[in-house]
Each structure stands twice: as structure tokens, then as C-alpha cells.
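One protein chain is absent from this view; the other protein chains keep their places.
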Amino acid sequence: MPKEEFNPELAQQLAVANRILVAQSVLDTFGHVSVRDSLHKDRFLLARNMAPGAVRAEDIIAYDLDSKPIDAGGRSSYLERFIHGEIYRTHPEVNAVVHSHSASIIPFGTTDVPLKPIYHMASFLGAGAPIFEIREAGGDATDLLISNNALGKALAAKLGNAPVMLLRGHGDVAVGTSLRQAIFRAVFAEVNAKIAAQALLIGRGHANFLNEGESMAAAKTIDSQVARALELWESEALASMS
Amino acid sequence: MPKEEFNPELAQQLAVANRILVAQSVLDTFGHVSVRDSLHKDRFLLARNMAPGAVRAEDIIAYDLDSKPIDAGGRSSYLERFIHGEIYRTHPEVNAVVHSHSASIIPFGTTDVPLKPIYHMASFLGAGAPIFEIREAGGDATDLLISNNALGKALAAKLGNAPVMLLRGHGDVAVGTSLRQAIFRAVFAEVNAKIAAQALLIGRGHANFLNEGESMAAAKTIDSQVARALELWESEALASMS
Amino acid sequence: MPKEEFNPELAQQLAVANRILVAQSVLDTFGHVSVRDSLHKDRFLLARNMAPGAVRAEDIIAYDLDSKPIDAGGRSSYLERFIHGEIYRTHPEVNAVVHSHSASIIPFGTTDVPLKPIYHMASFLGAGAPIFEIREAGGDATDLLISNNALGKALAAKLGNAPVMLLRGHGDVAVGTSLRQAIFRAVFAEVNAKIAAQALLIGRGHANFLNEGESMAAAKTIDSQVARALELWESEALASMS
Partner (left out) sequence: MPKEEFNPELAQQLAVANRILVAQSVLDTFGHVSVRDSLHKDRFLLARNMAPGAVRAEDIIAYDLDSKPIDAGGRSSYLERFIHGEIYRTHPEVNAVVHSHSASIIPFGTTDVPLKPIYHMASFLGAGAPIFEIREAGGDATDLLISNNALGKALAAKLGNAPVMLLRGHGDVAVGTSLRQAIFRAVFAEVNAKIAAQALLIGRGHANFLNEGESMAAAKTIDSQVARALELWESEALASMS
């Protein structure tokens, strides 16, 4: 079996995922999205080091769980590919990872105001959205990037079973059992952060968030509706790529 | 008379309504808009379970007031169709219903800051914008969705004669005697929420809202001008659909 | 001389002005812009009652200073045309008037926080931006619209020599000695309101506004640069109309 072999359809789905996340203002010219390889569970697919808004299937590279490219063919890799490798290693149930600098989420990682679900669409946040403080794992003079396996391991450990984790002074990570679920969570975590911030401002620090029971119930229901959003986004992304 | 019969022009108007509400940032990939059937007053039209931004006339399904499809033809239905059925049953004067996750309105449903008319375009809000707290009707561990007739009935009762009702942790409902009026109210309720929030922030909790007399007078005048907005939005939506 | 005669080039410029103000988020489907007739100084030109985003030269109607159409040819008129007629009557130096529901400006009309110039581009605001409280002229149960000559006269009197006036619970008026100047002021008053609000929020009620000397000096300089913005906006608007 050739080293680089992976499902070409999955690579195309990942290219589409990049375009969706740019269109939905989750990724800008930075950040990245990966998917666990369907043929080798100890590999994942990720674009070469480039702006996600231009990614095509031919830009996809396969990596092992040490985040080493199987066969990069001279193409350069994202500095933070270790986020992906270590999450896939630590969390076998995770099959897709989005790392972004979502503008509305960053403030919650830099204050003591927790990011909680303000509406049902982001009820998955009820399962928690921990903050990864890189100073604990890397000291207080890092460049904030998850640029090696040790930092990746610390980040993956902190994630636990949460669907979303904030990286202080940096951005966030959203994971899913599928590419569609990870995209959905990345998008609605950003929307939720924007709405929650506005609620906290007009409510002078107080807002009525979903409680635990509501979050659990709503997360299950909303999860069954992910396709409604993704089908439209995928068709729009495909149209923009042709 | 065949079971599914309804005015094809009305189905097309409803498809256009979906597109307008997406273009005006009231609906995203979720939410829905319905219209009372012009041929059977005990039926209403609603798109199949899909993102509103892609709805076409052929996606429209007729429902009875129990929110059961007359003939879905294998197509799936929105989980929250009961919002529509029960409002049409309880409020015979209502002929159109928009349910959305309007981003600027949600904060007002999760704080004790009431949504009031900050300018004449949303003077219809002077008639009240109650908050539906699902915990009262469904207990404190629902998924927040109006997914059965009992919840729909409670919601329709709470609505009363109000043009708009906020759903805590969820979104809102805007109704009208016509599709155009419901669209107009949904759009300007969202704009009003954005402006009112900003006024409350710079005014540190205080803003000079329309009083009752002004609201009543302005609502009547503005209602006579609905066509000005709708004619443009309809022509833009039609252009985007072709 | 036929009753309706006016310069067709001026009507086209006014149609373009409508499109610019929509593109710059000053007008939405409501609001209007007028220009004093170049052939009859006691007349002004204004679109028929329609959304400004669709106005073409053939939609322009001439009005006298009582805001009566010279020859409407069956076309309906804006309810608030009296804003324009009475300003042109009271202020001979004014040759163009924009009335809008600029979203960032409305909050300043409903709080006791004055709209002042936060940067040089809106230094014209240093000449004052009074608030028109319709309750003083029309009582406390009006529909807030300037729908007759008496209210128009009160509004024109309150304007004084100011370039911009806020209408509480409604919007604002921007005037100019030329169509280009009025457009420029309407656009940068809106941008200024957005920036000033943000400055007041992060500054907790305090911001370093332009002082009187700076405002006067900057207003003169910036006025000489109006064409830089307008040339681009006009060419973009013309492209969108063809």
C-alpha cells in the first residue's frame, strides 16, 4: 500500500470544510481543520501550510499521530499540527478537529467570564469549555503556539471530554466524532460567544444560561439536526470552489 | 379535492419569504416561516426540514392545525412545526408566523431587560413582547424545542395579542395578519434589538423608548408602509433564486 | 416651461445618491435623500415613495417648498417629504438633505450622551448635532413622523446651522450645500457614532473628543476632500445600476 494513500473523497470533504469555516467567519487566513483518516485510524488529514480559504483536495497531506507527514512531497506543514495528532491519540472517539482564532471566543479565554450556552444551538457547550493556559505547560514566555508534541499532549489532556476548549491569548479548538459535527460546533460556539457577550453586557454581568439538564437534552436533539446546516454550507462551498 | 392542494403562488411566496429572512439575517440555517393556507383556513404551509436559504416552492408541505403533514410524500418535517399549528389554532387573526434565532433578540430573552421599541420602525413592539419560559410549561430539563402540541399550546397562549414573543434560551416568534407583515416585524424586531442594546450600553442602562401613545400611533402608520420594504426584498430574493 | 421640468442630470445624480447611501448602510429600505432643484430654487427633487435601493432617475418627482408635488403623475409621495421642504425654505444655503434611520446614530438621540466628533472625518459635528424631540412640537402621542408642514417647520427651526440633527426615537437628518457634502456628512456621522460609542464603552463614559478649534480647522480641510470619497462611491453606484 503506498504511503500516502487516503480516501480522495475524504480529502475533498476536508477541502470543503476549510471553505465552510472561512465562509462562516471561524477561520480567517489562519487556523486549520483536520479529519481522522478513514483507512488508517492512526493517521489524520490536514492541509499543507496555507490559508484555509484557498485549500483544494490536492493540498491535503496525511500525518501520523506524532504529526509527522507520511509523505509531504516537499510541501510545508502547519506549525501547530501537534494539536491534531495529540488529540487524535488521546481521544479515540474524536474524528475531526477545528483550530481557529474565532474572534468572539477569544475574549472568554482572556477573562474569568466562562463561555456557557446562551441558546440551544450551542447546548453542546454545557459539557464544558475548559481554558488551556499554556503557561502551565510551557512557562510564561512561549510563543503561544502548540508547536511540539509535549504541548499537544498537555492540550489534549486538558480537553478531556469537552467539545470545545479555549486557548488563552490564542483561540480555540472544537472537536467532533465527525467532520460535520466539528464544523457545526466550531460555528455555533462562535455565534454563541457573540450572543452571550451581548447578553452579559446588557444584563450587566448576569444572563440566564441553559442549565445542565437543558444542555444535555438540547445537545442530543440538536446533534440530530447537524445535516440541515451542513448540506447547505457544503453546496455553497462547492459552488465557490468551481 | 386532492389532499395536498394549495395555492402554488402562495407556496412560491413562502419560498421567497424564506430567502428574504436569510438575506436580512433573521434566519440562518435554522428557523422557519409559515403561512396560513388560503384555501383551507385550518391548514398552513411550511417548508420541509431544510435550511431556509435553499427553500423552493417544491419544498413546501401543507399541515393541519395538529401540525401533521397532509401529505409529506416522504419528506421530513421541522421538529418545531407545532409552534405554527398551535398559533394558527389559537389566533385566528394570525396568517403568518416566523420563528428564528435572531442574534440580537436572544439576549433580551435571557436577561431582565425588556425589549421595547427604541424607534418608530419597531413601534409594533409597544404592544408587548412577552418572554416564553419553557420551564413553566415543560419543566427544567427540556431540550428547549417546541416539539409537541402541548408545548405549542402553552406558547400560543403566552403569545396573546403580541406581535413578537421571545423564547428564553432559544429565539423568538413574530406573527402577522399577512406574510409581509410577519416578515417586516421579524426584520425590524431584530434591528430594534441591536439599536436598543447599544442605546442601553452607552446610556448605562437607561434609554428613552417610545411611550405607549407613540407606539400605538407609529405602529399604525408604519404598518401602511410595509410594502415599501417588501417589494424590494421580494425582487432581490427572486433574483437570487433564478 | 412645462411644470415638471428639471435637470435630468440632477435627477440621475439623486438616483445615484440613493444607491450610495444604501451601499454605505445609511439608508435601508426607508429614509430618503433630496436635492434643491437647480432650475427653480423654490423646488426640490425627491424619489417617489419607494425603497431607496431601487431608485432610478425616472422615479424622481419635483416638489415645491410646501412639499406638494409639481406633477406626481399618479405616483405616491414619501410621508415625510415635509422634512425636506421646510429645511429648504428655512435654510437657503442648504441644497441637499438626507433623512435616515442610521443605526449607530439612533442611540445618541435616545440617551443624554451627546454625539460629538471622535475623529477628524466627522469634525463637522463640532458645529453641533441638536436633538429634535417631537414631543415639544407635536405632543407625546405622535407617530414620530414629520408628516406635515408644522412639524417640518419646527424641525427646520431646531436644525439651525447644524450639519446634522438627531430625531429622538427615529433617526437623523444631514444637510449640505451640495448633494456630495450631504452624503459625506450622513456617511461619516454614522461611522463617527459607531466609533464614539465604542470609545465611550471602553473608556467607561469618557473619551477625548475633538475640541472646538480642532473641529473648526478639520471641518474646513476635510470638506476639501469630499470628492475623494464621492468619486469612488458614484462609480460603484453607477456600476450597480447598469
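For reference, chains read A, B and C in written order, and residue numbers begin at 1 within each chain.
By definition in this document, contacts are C-beta pairs under 8 Å (C-beta built on N, C-alpha and C of every residue); 3 or more make two chains touch, one makes a residue touch a chain.
Keep in mind the model is a prediction, meaning the values are calculated, not measured.
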item	value
Neighbouring displayed chains - absent chain, whole complex	A, C
Among C:A162, C:A207 or C:L238, residue touching the chain not depicted	C:A207
For chain C, the residues touching the chain missing from this view	117-121, 123, 191, 194-195, 198-199, 201-204, 206-211, 213-214, 216-218, 220-222, 225, 228-229, 231-233, 235
Contact set of chain A toward the excluded chain (per top definition)	28-30, 49-51, 53-54, 79, 101, 103-104, 106-108, 110-113, 140-145, 147, 168-171, 197, 200-201, 205
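In this text, only the chains that are shown with their structure count from here on.
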item	value
Contact graph of the chains (line, ring, star, complete, other)	line
Central chain of the complex, centres being mean CA coordinates	B
Mean-CA-position distance for chain C and chain A (Å)	46
Shared-contact residues (touching 2 or more other chains) in chain A	none
